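Okay, structure first, notes after.
As you look at this complex, bear in mind that one protein chain is not there, while each of the others sits in place.
Up next, chain A:
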Amino acid sequence: MASKNTLSNIQKLVLEPQSSLSRRRFVMGAASAMMLASLPFTQSVLAASMRQGLTTLSGKLFDLSIDYQTVNFTGTDVRATVVNQSIPGPLLRWKEGETVTLRVKNNLDVFSSIHWHGIILPAKMDGVPGISFEGIAPGETFEYHFSVEQSGTYWYHSHSGFQEQTGMYGAIVIDPKDSDPVVYDREYVVMLSDWSDEEPESIYAKLKKQSDYYNFRERTLVDLFDDISDNGLVNTWNARAMWNKGRMSDRDISDVTGYTYTYLMNGNTPEKGWQGLFRKGERVRLRFINSAAMSIFDVRIPGLKMTVVASDGQNIQPVSVDEFRIGVAETFDVIVEPEVDNAYCIFAQSIDRTGFTYGSLTSDLALKPLIPPMDPVAVLAHRDMGMNMKGMDHGSMQMDMSGNDDKAMDMKGMDHSAMQMDMSGNGDKTMNMKGMDHGSMQMDMNKVSATGLGLAGYGSNNEIKHISSEFGPQVDMRAMSPRSGLTDPGIGLRDHQILYQRKVLTYADIRGLTPTRDKRQPSREIQLHLTGNMSRYMWSVNGIKFADAAPLELEFGERVRITLVNDTMMTHPMHLHGMWSELETGDPDFIPRKHTVIVQPGSSISYLVTADALGSWAYHCHLLFHMPGMFRRVQVNNA
């Protein structure tokens, strides 16, 4: 291990019991194997803890079945789709270097599939219907067979329809072939998800009929009076004018909220509360997985510092934080070291603060943790529309948010410290972006490679271009001066250092633990714009939805940079299958590898991809209801 941060090896003191292929019927809130053993607790205490864990399956051969099952999270019986009769499905424990076989039987009356999220494997084992394979027909068994070439925390989920929303997900933990650079005494998977009693198809239909259906945080008259009394009429009018002209809401954080969602931790509602035990002085590894359909979570454990040691299964140079945002499909492993006997609250609030889930890390199962209040609701700022706010003067705002005005914006010599934007979808527009100030993008402009592209590790130096397909009724906004998404903790977290002295993880904090494998410069750059029309509830890439899009072609072996520009006000977690997304966080020697990258609203972010996996791959936003449109097929061709 070449890194300066290499840690010494130590044996794990506690492992999960190696439960056999359990076909036990899972009843919500009832029996399931606890993920720990060997601690001298009384029978009754242990019994109380029995309901909280995940069933673990390990070995090389796995039999998984997909079934309908009646579950009850909210007091109402609802039909779920489940893997091996439980939500989440069983935790699969693999070992790096081994070959695994997974026989997946589909007992549903519709096609199904399982995708192994973040696992590098042959294309036809990836489990994406229409791209990797046909899908698993009703009554059929599909056999996945591949060798495991990585270690860390991952997960699996259905890639068919909206089945994931109704319960089809589970954790994967892969033990390293060699010793683990991360030292810990005990570990838990902490799987976060969202549950709705509504059919996902019905949620999607409601969003198409009224896109703010689930948003009960819109501006009201009461807010208006408060703002006027705080800031005066003129300032209030100016601050609101841009949003009102653009027909957009600064309260538009999540499409689907706690109004319909119950947030779960390892399948437990906040009423139940998952519990994990520790003994003081232990190093506890928590493997956080966001397996929600639509919910981004902000996680913290009041009273404990968290040392982030892995991101998307990949070891990183340890970073000590108080809080982190976990996008849908991301994973983060953290180490905590509770030094006193106590019950600590593992608190996961949704990005929109409409709900939370929690569990406790406790020295005694009888102890209940103190559940903190949720943080205030985030309100979108102008920067989330992709406007540069440096020295902003509301009087000199140049923008275009209308749908039908005649527009010809001359941006030549334009002061990019004033804001510009265009949120319309039609009309004549001429935008000259020459002389654009990229200083706001946190890049070193002096570092340019031979190809003229920004140096590997430092991100894009290219102009932001809005191509013609981004103009039309399907796109309601374009970010004119997107910021770097790297140093931004994200909406609702930006002031936490100042307000609460909570250090929030940003992508800029992440460095790979091991040196960058492919040190080549990118030979080309692909700029992709994440686009949508919020009120029509349409999502697309470059203004083109998946159904109409040509695949993204990569040449086998090439090193490319993908720059994602978020032209919406939503936070999109983008997931590339089959290959690593090597996030350019400013250190070319230790570029971290991720499978899912959050793109903040109105911002841009770049990663490098080595196209080392032949075949057809999925590339999409992992918000389930954005995915049908915000999706691309990536084709890696032999040169």
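Criterion: contacts are C-beta pairs under 8 Å (C-beta built on N, C-alpha and C of every residue); 3 or more make two chains touch, one makes a residue touch a chain; residues count from 1.
We adopt the following convention: contacts and distances are computed from a predicted model.
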item	value
Name per UniProt, for the chain absent here [options: "Sugar ABC transporter permease", "Stearoyl-CoA 9-desaturase", "Copper resistance protein B (CopB)" or "Glycolate oxidase iron-sulfur subunit"]	"Copper resistance protein B (CopB)"
Residue of A:167, A:246 or A:338 in touch with the missing chain, whole complex considered	A:246
Hidden partner chain, touching residue among A:545, A:561 or A:632	A:545
Candidate in contact with the missing chain, chosen from A:201, A:226 or A:589	A:201
Absent-chain contact - pick from A:89, A:127 or A:161	A:161
Candidates A:72, A:179 or A:220 - the one touching the absent chain	A:220
Footprint left on chain A by the chain that the document does not show	111, 129-130, 159-161, 201-202, 204-206, 208-210, 213, 216-222, 244-247, 401-404, 423-426, 473-476, 533, 535-539, 545-547, 628-629
